[in-house]
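Removed from the display is one protein chain of the complex; every other protein chain stays in position.
Showing chain A:
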């Protein structure tokens, strides 16, 4: 969706603020926010695409005025409500009042190292050969989906070149909405900076995105 998360090329956010010797966490609650989010995700009720969509679905004013872990927690509350693990009453009271759905699993402390080490690979075997090959000229489609997509606005309707054919990957645009993994080939597509930004663009700039096959058409 054309949500607040789609930041590439937006202006007005000011300078980057690198922090000398930045700590991993800036408050104790951020540690718990990370852990709660990963543990709740491990219940298996939703996937990474659905959680990304929950974050980008925050109201833009809320998104931009929230720190990143605040965004995580706000989206997590949405996911937990959607899947019946907490209710509005629970959250308002700050207590466990209503009965929860049954999770597929609960991440126990002793299993954490193995689960983190395994991660969540999302490459999938593909029955069909890739439509494009390295060197092919392609154009990204111009669409404005209301649901989740991983094609940034700045890279829509632009001509580029296939640099590499990657693998079959779960398709986030459907997976975020419970419509299945529908894996597609993913390609690294390169664009000249001038194709994206036009007049005044850095002439040396090359930008690449990783694009699912259905985002592309022959140019």
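Quick note on the criterion: a residue touches a chain if its C-beta (ideal position, glycine included) is under 8 Å from a C-beta of that chain, and two chains touch if they have at least 3 such contacts; residues count from 1.
What we mean here is this: contacts and distances are computed from a predicted model.
Not shown: a single chain whose UniProt protein name, out of "Cytochrome c-type biogenesis protein CcmE", "nitrile hydratase", "biotin carboxylase" or "Response regulator transcription factor", is "nitrile hydratase".
Within the complete assembly, residues 5-11, 13-19, 22, 24-29, 31-36, 38-40, 43, 52, 55-56, 64, 67-68, 70, 73, 76-77, 80, 85-86, 90-91, 94-96, 100, 103, 106-109, 111-113, 116-123, 150-152, 154-155, 166-167, 169-170, 186, 188, 196-197, 202, 204-212 of chain A touch the chain that is not shown.
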